[in-house]
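A single protein chain has been omitted from the complex, and every remaining protein chain is retained in its original position.
We just call them A and B in the order they show up, numbering each chain from 1.
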Amino acid sequence: MHSFTYHRPVNVKAAQALLAKAKDASLLAGGQTLIPSLKLRLTDFDNIVDLKAIKGLDKIEVKGKNLLIGALATHGAVATSAVVKRAIPALAKLAGMIGDPAVRNVGTIGGSVANNDPAADYPGALLALNATVITSKRKIPADKFFKGLFETALGKGEIILQVSFPIPKKAGYAKFRNPASRFALVGVFVADDGKTARAAVTGAGEQGVFRSKELEAALKKGFKPESVAGVKVSANGLNSDIHAAADYRAHLIGVMAKRAIEAAA
Amino acid sequence: MTSTVTGIGAAVRRKEDQRFITGQGHYTDDIRREGQLHAYFLRSPHPHATIKKIDTAKAEKMPGVAAVLTGVELAADKIGNLICGWAISSKDGSPMNMGPHPALAQGKVRHVGDQVAVVIAETLNQAKDAAAAIDVDYAVLTAVADPAKARDPKAAQIHDNAPKNTIYEWSLGDQAATDAAFKNAKHVTRLKIINNRMIPNAIEPRAAIGDYDAGTDSSTLWVTSQNPHVHRLVMAAFMGLAPENKFRVIAPDVGGGFGSKIFIYAEESVCLWAAKRLKRPVRWTGERSESFQTDAHGRDHVTSAELALDAGGKILGLRVKTIANLGAYMSTFSSSVPTYLYATLLSGQYDIPAIYCEVDAVYTNTVPVDAYRGAGRPEACYVIERLMEVAARELHVDPAELRRKNFIRKFPHQTPVIMAYDIGDHDATLKKALEIADVKGFGQRKQEASRRGKLLGLGYSTYIEACGIAPSAAVGSLGAGVGLWESAEVRVNPTGSVEILTGSHSHGQGHETTFAQLVCERLGIPIEQVTIVHGDTDKVQFGMGTYGSRSGPVGMTAIVKALDKIEAKAKKIAGHLLEASPGDIEFKNGKFTVAGTDKSLAFGEVALAAYVGHKFPTNEIEPGLKEGSFYDPTNFTFPSGCHICEVEIDPETGHTKIARWTAVDDFGVLINPMIVEGQVHGGIAQGIGQALLENCVYDDDAQLVTGSYMDYTMPRADDLPSFNVGTTVTKCPSNPLGIKGCGEAGAIAAPVALINAVTDAVGSEDITMPATAQTVWQAIQKTHRQRKAAE
Partner (left out) sequence: MPTVTLKVNGKKQSADVDPRTLLVQFLREHLRLTGTHVGCDTSQCGACVVHVNGHAVKSCTMFALSAEGADVLTIEGLANGSALHPMQEAFRENHGLQCGFCTPGMIMTAVDMVKRKGNDLDEETIRHELEGNLCRCTGYHNIVKAIAAGAKAMKSGAKTGKAA
């Protein structure tokens, strides 16, 4: 790991000030991706701004028709939160499927969303649930937030504060895990807000998370497993690696979509 | 405690556990030396390249850097190459082509991860920062990873002295007799087999600390080793790193080995050498990514195999042709694995009149391959047991029945491939396994699963293996550069407590407990009074170490032999103390008694008397009570058994779940059944890992694709079931304890049982290891397409 200067601001303002001033800085939330990347010298920064000391950014609450999850809420907290389980049980389930218990105790929703790993779970949920990312500067709809592999709409010095999820009528998530990393080989999140159904796919796309046109068209027939049975998902634009070729991923998208709808609550 | 609860056969809880469960173990990386420096290796990013120039000037000036060393300094100091200690000759009589293997590259790198330079600095971060400042000018060469392609004359030439990258072309068995058997066959089953490459992955990464004392000109090496004396011998005799008599090797607590810590590696050699140059301790601990790039890998065979049967299903002959990938360099025992540890076991549990096997060993631009749990025997078991299962399916007979029809039932049995099986009862293990696995109920379970949309499959593996390696003259005649005896010393202290100094090394096997149980059984003393000393060349007389499931049959027998001498001497002393002839002294339950009298002495009393030396003639009997033994085994031992695997496959995703695993093993006499079961569990898990999950992948350019746990699938708890384990016993006639060895059986038996089950479920034989979800799904799609085409 390259050497860096460590900062530990106690509020968002101080964190913003640091980011504005410091050259080549990275925010550190849970660090479950950042720290291994630093250790393997895959990335390096002159400044690390640790958000751990900022109070109140881990709050989980329902406000009106939205579930608000603070950026520093850990996956473990989301998975076990009674509020989340009541509002969007599929989201609690998803959080409980990230990494392993020790990783879930530290990793955060903000970190996961900001990192936009193409095989991460949360981005699919944000897209399918039509969530909004609330940052220190603005509100960004999920459809505009994820910009390809590890790229997001976040600007320099912009800090995610919260993610706001409109509470759907029903939502479900099914994930087929990469056997080695346990990230999503294919993960499908489906959500029905009563009017339209959205389906987002993680783990499979060459450009990261995406909404599946094929699935969403099929779901117009109704938010039920039969609607997606036999849907042919194109392998174009899907990943091929040692764990899964694109055609297998395409097939799994159909299977996971069906299972996500079956599990939806 | 009495000997009945701590002696042979008791499930004694392990003595060593106290330190491990409280975090008080001492693994190599836990040790600190005053003034220590940290080594960091710069490794080749290229699979094959010549080194035009290494510029270390900038790195040397970085903060904290004590030295930057390369192959140039290594050569200047006349440090010898790493060697392979088992000479294999080709069938035309020519010797194997061993290419040079310097501890730091000299002019050329041959695999990704090959060590190019080492930076030694005050802190690890400083060493890493400086390593990033070394400038290496490479001329990149074409590379080859596929063993079958390596022999193409147009393929990259890896070592100058090995044309077509061929190390040897070896054969075993009677070719003419085997060809004749195939001419007479009514049925021939043919298979192409890939035995996938494994990365050992002991959870403790390899580590070393070299230290040099200028005052006494003596060296000490702490190293993650399964055989510290072998380390010392090779590093002293072949590499010239230190004279053997001034060189201490300590293998403290070692966090798993599975073969990978048998071998002598570059890193520990460099640490020792650098410590002497710099006159300061030099330490190195591998990171996991380095383990992937440098720990000797396992398996990696490409095989075509044919089984000839007569009309009644009796085997007539077996013909096998294997290409074995040994990687970029010949590791310490690499040559023996695909030859004498492989082809000699191809007869399996069966009476096969004729066997012929050819093995071509090749270099590729990959990490060296050497013994990994089972070493050669899992590959052999896979060949014969896949053939048996497929033959049964082709002949439409019950796979258990076809096996029964061919079982060896008369012992000793001389196979056509060297091994003389001493004992076994294959009907007994199969019968018991069929019962435990409830094979009778399988049909019903399959129907029930089918109603749930799942595919159920059943697979067998009736395996045999050879342990207790091995009679020294026998292995010597086959090319081994060392004898494979084991040594023990029994030191009885004046207070009656006992230290056993053993040349075996425990890195998870529980020797501190099982070896102590043997002593309790023999001497009738409480287990707390027995200490097992191992892993230190300054303490232990000598030893060949632990691998090949040899610590029980060979290591413990050496202790028995030394205990025999202790008992004989103690009886003489007791005779004097009790005023009786030694012939009238009986020793039982820790007491010396005079036959037919009530006169007796406790073991401790005799021990004390032996050291006091007042009451026996010391001109006839030397004082003290300490005896040693170097025991050379008379034969291999032959554990055997039957594993039955039942899988449930989700045809939508191809995911395989292991529904049941049954293992019935005949290990002879069990010293500690709890520990034996544990060994079986671990072996099965590694076998399942190979068959279902693990695969070391190189791309066409010989870059390592599976370089971390993000891509190399380690078996996790939720990938595995609980195992149903049983045993049967035929007492091994080749050693006084009647034991056979249990460390590798699971890894040998399991892979093929799993693949036999998966292929049964899918209805296609075209599934190679590992049977990942994608592999199985693709096989299902292919079967569907074929069925449709046929309709």
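Here, a contact is a pair of C-beta atoms (placed from the backbone, for glycine too) under 8 Å apart; a residue touches a chain by one contact, two chains touch by 3 or more.
Everything numeric in this text was worked out from a predicted model, so none of it was measured.
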Check: shown chains touched by the absent chain are A, B
Using the touch definition up top, pick the residue from B:Q18, B:T495, B:T618 or B:T634 that touches the left-out chain.
-> B:Q18
With the full complex in mind, choose from A:T5, A:T43, A:Q207 or A:S234 the residue touching the hidden chain.
-> A:T5
Among A:K52, A:K85 or A:K170, which residue is in contact with the omitted chain in the full complex?
-> A:K52
Go through subunit B and note every residue touching the omitted chain.
-> 13-14, 16-27, 29-30, 32, 125, 201-205, 253-256, 258, 287-289, 507-510, 674-675, 677-678, 681-686, 708-710, 714-718, 720, 722-723, 746
Touching residues (missing chain, whole complex) on subunit A = 1, 3-6, 8, 28, 31-32, 35-36, 39-40, 48, 50, 52-53, 76, 80, 99-103, 105-106, 181-182
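Quick note on the criterion: only the chains that are shown with their structure count from here on.
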In whole angstrom, how far does the Cα centroid of subunit A sit from the Cα centroid of subunit B?
-> 43
Of all residues in subunit B, those that touch subunit A in their complex | 125, 128-129, 132, 289, 652-653, 655, 693, 695, 697, 705-706, 709-714, 719, 772-774, 777-778
Residue positions on subunit A within touch of subunit B in the complex are 1-3, 40-41, 176, 179-181, 242-245, 248, 251-252, 255
